[in-house]
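Handing you a structure now.
Missing here is one protein chain; the remaining ones are kept as they sit in the complex.
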Amino acid sequence: MSMESLDQFRSEVRQWLADNCPVSQRTPAQPGEQYWGGRRAEFPNADAQLWFERMRDKGWTAPEWPAEYGGGGLDEAQAKILKDEMKAIAARPPLVSLGIWMLGPALLEYGNQQQKEKYLTAIVRGEHRWCQGYSEPGYGSDLAGVQCRAEDKGDHYLVNGSKIWTSRADVADWIFCLVRTNTDAIKQEGISFLLIDMETEGISTSLIELISGESEFCQTFFDNVKVPKENLVGEADKGWSVAKSLLKHERKLMSEMGTDIPSVDPRTIARDYVSYNAEGKIANSEIRRQLAEYDMYIQAVGLTHFRGFEERMHNIQGNSPLIMKYVGTEAERLKGEALLALMGSSALGWEGDEFSATEKQALRQWAMSKTLTIAGGTHEIQLNIIAKRILQLPQ
Amino acid sequence: MSMESLDQFRSEVRQWLADNCPVSQRTPAQPGEQYWGGRRAEFPNADAQLWFERMRDKGWTAPEWPAEYGGGGLDEAQAKILKDEMKAIAARPPLVSLGIWMLGPALLEYGNQQQKEKYLTAIVRGEHRWCQGYSEPGYGSDLAGVQCRAEDKGDHYLVNGSKIWTSRADVADWIFCLVRTNTDAIKQEGISFLLIDMETEGISTSLIELISGESEFCQTFFDNVKVPKENLVGEADKGWSVAKSLLKHERKLMSEMGTDIPSVDPRTIARDYVSYNAEGKIANSEIRRQLAEYDMYIQAVGLTHFRGFEERMHNIQGNSPLIMKYVGTEAERLKGEALLALMGSSALGWEGDEFSATEKQALRQWAMSKTLTIAGGTHEIQLNIIAKRILQLPQ
Amino acid sequence: MSLVLNEEQTLLQSTARDFLLTNSPVDEFRKLRDSRDALGYSAELWQQIADLGWAGIIIPEQYGGLEFGFQGLAAIIEETGHTLLASPLISSSVLSASALVLGGNEKQKNDFLPQLANGSITLALALEDGNHHDPLGVTTSANPSDGGWLVNGRKVFVMDGHSADQLILVARTSGAAGESQGLSLFLVDAASAGITRTRTTMVDGRNAANIELENVAVGADQLLGTVDDGWTILEPVLDRGRIALAAELLGSAWEAFNRTVEYLKEREQFGVKIGSFQALQHRASIMYTELELSNSVVMHAASAVDDDPAGLPAIASLAKARMNDVSKLVTNEAVQMHGGIGVTDELDIGLFLKRSRVAMQLLGDSGYHKDRYATLNGY
Partner (left out) sequence: MSLVLNEEQTLLQSTARDFLLTNSPVDEFRKLRDSRDALGYSAELWQQIADLGWAGIIIPEQYGGLEFGFQGLAAIIEETGHTLLASPLISSSVLSASALVLGGNEKQKNDFLPQLANGSITLALALEDGNHHDPLGVTTSANPSDGGWLVNGRKVFVMDGHSADQLILVARTSGAAGESQGLSLFLVDAASAGITRTRTTMVDGRNAANIELENVAVGADQLLGTVDDGWTILEPVLDRGRIALAAELLGSAWEAFNRTVEYLKEREQFGVKIGSFQALQHRASIMYTELELSNSVVMHAASAVDDDPAGLPAIASLAKARMNDVSKLVTNEAVQMHGGIGVTDELDIGLFLKRSRVAMQLLGDSGYHKDRYATLNGY
């Protein structure tokens, strides 16, 4: 699309957002205020519903997906404009969804026509809430070590085993799963990619409490669960390709962590928590340095996001996407430690009224940052990937 | 020895040093002023000779070696007292010698009576200057990868190959060498420990220039060099044990680097090279932090040296000796970088009169610190050793 | 200076280790945390500890203490780091006991030290006015009134302050924030009129109180030391507290490290033990070097309390700064190396991470102590 028509598109988007985004939806959503969709979902409030429905009707819950599946049909440049314009007025995402972020792109690549029609549309419309079934107890980083078994029973698979880190499996409608369909094959071979309705008999979940005090994750158990064969994505035993494609999207998502989620920013809260000297500098030079180093790092990460986008626009093949998960979560780690350093004893509150909501959030954010460098491929796995795929060091 | 007699010993030592150490020998020796001994050695000056001869006659060039080989016969506690008292008056070491630091202890453990008598005495008396023949080109860290061949020819070995990092082989009288006597055996097996007279026909050396501009090291070539069988230390093919014992002493030596060698100390020169604010703090807080972190690290290393000594005195088996090479050379690395940060453009001079001797020395010291984390077992090898021997992590 | 424990100290340490592993393993702390126990530590256990003499270990014999020296106390506290013991050992037996020993008059010592030593009362030091350690910055005021003073202000982050029987208040009788002259210490009954204490629940599951002081009347006999000259007592008291915290951090860092090394030996991924991955080995080895260095620094600091009072400030800052940094490194690495299980509440490793961050802030973060160390060394 030419620069001119992009400019035209930008003003249209800006106008539409000004007309359609309720004012209450123009502040960062607190965790409880996000709309995740699904059969059991309720809207946190009427404005959230209005905003969701308007965006859904434009196809802008999934701006880049084809219009035939309910998406917005935008190209990457247009999608970025929409994102930038939403960011400019701090508009909330109308729908938060693993289906949009992760499953959808994989289905677009590997799903058959029937699957695309059935699942993509439901995702865009917020009708299905999805969770992810990759890791297993004992096989955290070793995704190819899948033990969860799916036996071929003619018209269906019989699934037995368990998955861990299934985020909010307790409220999800569907789970996308890596299962082992062939035990003779080695590692990556013999794995299949299955879509499973969480209401199927034999599925149960239990919540895992994290050090941040949150319980976003579950362990999910499959006990003789029957899954129709039509729920297989791609070929049987060849699910690893689907899985890898999806992992790319997860990495991308993780690398953008913190850019959309409302969070306590050490740069903006500093003034309330540290003292300054006569020159206007933070008096504790170590805290000041820590803040500056975080600030400089996050700037570099932001610029690299932008460079990656520009390179794709210009069809330049760059390596930056492969580092984004590492540096994005590293930035969150630095942010968490900077918050604790800046806020001192104020950021050590776990509960109770003696600490403000911001203070308690800062602490939880710090604790959650410890999860980010592990989930979605640990720091170590990311470094392995860089060493192998980019640097091509001997294995 | 009882505390009382140690106190008595200390006052005797103090008195003796006061009476016998020439005043000119009570300042740190510049590199050219050290006495390394050997057939070709000349004393830098008359006082250095006087000081050496007095110490030699006490046996204190090698204070802990048995008196029968010309050593001082002191125990560790006494030796430490001597060292402390020498340090207190900044007395120079009368003789600087790889023979004392490395070969001697190994000979004491593995040499036969004849070898001890012949070599130890000559070392103590500064008659032989030794160099080390361990590493080979292409086998830097992999000491067991010895390729230098010693064929058994009945009454002698015929040595062919080359050694690298043979320090000052160009002026040394003797070299102690790891050679391969059995090519069928694997790695560590089949290696022998040989003593070779550098004047033997077929030996040649070439100097290697380092990034610090110094040329302490050589490559040494052996071309059909005949070595009498009596020069074998320990058993044939079993030289690896001798080598390991000697490496321990090298590590210990490296870990003490900088404690005896005169060096530019960032803590003492700071005042001349940075500006201070009204509170008396170094104005550039990053430089101040770097200095403090070096200072705190070297304190910790010094205390750990002392703790290791105390533990040995109390027969406590500690692991600290195995970390000292790593932390000692890490301290030198931090020191080098701190010097450059503190001195700014003043520490960037390579040659010429526009930089003071101290400034040029600081730069060389920084460059030399890059060698220290590699020579005598790289940082990486040290970490492997800790992982294996102390932490017992699976290999 | 001695950097090895003597026989008596070694015995004390191994006794402490056995006692704590038996009576107060990490599970006990977890129960306490989960039950939101009002006291925040086990009263029963505390009495046992007092019976062992630990509460009075640095208190002179004439006041009912063991008079065993600070190095022994530090050895015990290091052991408490291994099991995450929640107890008033640092607030009462280190900080408050030291304040009384160093600054109390005969009557004050007689009144409080024996009870402190036998565990029948606890004391807490109410120091911080704000969210960053800043003892010279205290502005809580004590204004003359009726031959005594009226104290006004707000104290935060007071270790075990909600349950202490007596509080040692740090207040300003003259001078301005930043000056050492003008600080005074007062020993007040925690139930005195004008004192409102609120317990806070912190990330480490322990408690520190916020304390409102509104016209708290103190008499001349409640002054600890000399008026305006509190700093001469407070500074060495704080240095002892810092060394005690450094010892605790050392113990908990070793424990987190040891548990991680064990995990590396057990856990398999990709068909091999993860401890065979060289990248993890090197990171573990580097941590090991830092912990070995820390052993020397903390032991030296503990011995300096009794042997080298003049050198104490720099030595204490060296120890606290180092243990802040090493603890941060080790606990972060411990969680990361445990992977997914490391960030669940179920595993104990997260408890070490959380305690680390609180202990790092107590009595001075790394920036505070590096700055102080540099200043004391003339740069």
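Chains: A, B and C, in written order; residue numbering restarts at 1 for each.
The working rule: a residue touches a chain if its C-beta (ideal position, glycine included) is under 8 Å from a C-beta of that chain, and two chains touch if they have at least 3 such contacts.
Remember, it's a predicted structure, so these values are computed and weren't measured experimentally.
Peer 1: Could you list, sorted by label, every displayed chain in contact with the chain left out?
Peer 2: Per the contact definition above, the missing chain touches A, B, C.
Peer 1: Among B:F43, B:Y139, B:Y276 or B:F306, which residue is in contact with the omitted chain in the full complex?
Peer 2: Per the contact definition at the top, the residue touching the missing chain is B:Y139.
Peer 1: Any idea which of A:E216, A:E250 or A:E380 touches the chain not displayed?
Peer 2: Checking the options A:E216, A:E250 or A:E380, the one contacting the hidden chain is A:E380.
Peer 1: Among A:T27, A:N112 or A:Q299, single out the residue that touches the unshown chain.
Peer 2: From the options A:T27, A:N112 or A:Q299, the contact with the absent chain belongs to A:Q299.
Peer 1: Even though one chain is hidden, which residues of chain A still touch it in the full complex?
Peer 2: Within chain A, the residues touching the omitted chain are 267, 270-271, 276, 279-282, 288-289, 291-293, 295-297, 299-301, 303-304, 306-307, 310-311, 314, 316, 319-320, 323, 326-327, 330, 380, 382-384, 386-387, 390-395.
Peer 1: Identify the residues of chain B touching the omitted chain, counting contacts across the whole complex.
Peer 2: Spelled out for chain B, the touching residues are 135, 138-142, 145, 164-165, 208-213, 273-275, 284-287, 337, 340-341, 343-346, 348-352, 354-355, 363, 366-367, 370-371, 373-375, 378-380, 383.
Peer 1: Identify the residues of chain C touching the omitted chain, counting contacts across the whole complex.
Peer 2: Looking at chain C, the ones touching the missing chain are residues 277-279, 281-282.
The rule is simple: only the chains that are shown with their structure count from here on.
Peer 1: Between chain B and chain C, what is the gap in Å from one C-alpha centre to the other?
Peer 2: Whole-Å distance between the two chain centres: 42.
Peer 1: I'd like to verify one number: the distance from the centre of chain A to the centre of chain C, where each centre is the average of its C-alpha atoms, in whole angstrom.
Peer 2: Chain centres of chain A and chain C, defined by C-alpha means, are spaced 41 Å apart.
Peer 1: Could you tell me the distance, in whole angstrom, between the mean C-alpha positions of chain A and chain B?
Peer 2: 55
Peer 1: Counting only residues that touch at least 2 other chains, which ones in chain B make the list?
Peer 2: Chain B, residues with two or more chain partners: 288-289.
Peer 1: Could you list which residues of chain C touch at least two other chains?
Peer 2: Only 280, 370-371 qualify.
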